[in-house]
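All protein chains but one are shown in place.
Then we have chain A:
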Amino acid sequence: MDTIYDAKLLLVDDNAELLALLCEQLRGAGYGHIRTAQSCAAARACFAAEQPELMILDINLPDGDGFSLFRALRAKADVPALFLSARDADADRLFGLGLGADDYLTKPFLMQELLLRVQHILQRAYRAELSRTKPAPLQLGERCVDLNDAIVTLPEGKTLALTATELALLRKLAENRGHIVTYDALCAAVWGADYYGYENSLGVHIRHLREKLEAEPGAPQFLRTVRGIGYKLTKGEEA
């Protein structure tokens, strides 16, 4: 697998229309290998024929329930899974996540949300495999960041090195590009600690990072502050 879009997906839902809609959306998002099944038996057959890299499972199925199916399939191979169900009770959600599912989404859902969650699960589950193929460099306006080598290339060709802390911060922000990362999540990712006691350090490192990433560090275009909450690495078009 070179990119997450090469991943083989298995969709299990008893509603054919929903399956068609999901397929269409996932294909539209770039996923090329999608298999569908409308029952537990069909899902087992698909799984046996070609082991998927991600399963999206409904819970109410005509010949069984998604939880049992998940357990049976998980026993064969450690494949990441997302439950997509009309069951909204906390108990079901907790049970599903407790079984070891990677995520649980309740119907009705926004397709964009599902696509993002699928993307996250695949990135997290196959990080090692994906990092073997060199990731595309992070493009921030005219500056380019190579996260593997921790180097920022300026438009004129000059390069700046990132410190280990700056790199860790930037990795966390880049993983969630376009989304807010709270102070707490950043501190946990970089220092494995609470935000308390690191308020000033975090501010200082972000300032240094801005000096390297932003053309105008005083008016940041990419590394934005969300006051009281955290930081966000904007996508190019938001800038």
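Note that a contact is a pair of C-beta atoms (placed from the backbone, for glycine too) under 8 Å apart; a residue touches a chain by one contact, two chains touch by 3 or more; residues count from 1.
Quick note on the criterion: contacts and distances are computed from a predicted model.
Asker: When you check the chain that is not on display against UniProt, which of "Peptide/nickel transport system substrate-binding protein", "4Fe-4S dicluster protein", "histidine kinase" or "Electron transfer flavoprotein small subunit" does it turn out to be?
Answerer: UniProt lists the chain that is not shown as "histidine kinase".
Asker: Give the residue, chosen from A:T3, A:S39, A:Q119 or A:T182, that touches the chain omitted from the document.
Answerer: A:T182
Asker: Using the touch definition up top, pick the residue from A:L18, A:L99, A:A174 or A:A215 that touches the left-out chain.
Answerer: Result: among the candidates, A:L18 touches the missing chain.
Asker: Any idea which of A:L110, A:A128 or A:A219 touches the chain not displayed?
Answerer: A:L110
Asker: Which residue numbers on chain A touch the omitted chain?
Answerer: 15, 17-18, 21-22, 24-25, 86-91, 94, 106-112, 179-185, 194-196, 226-230
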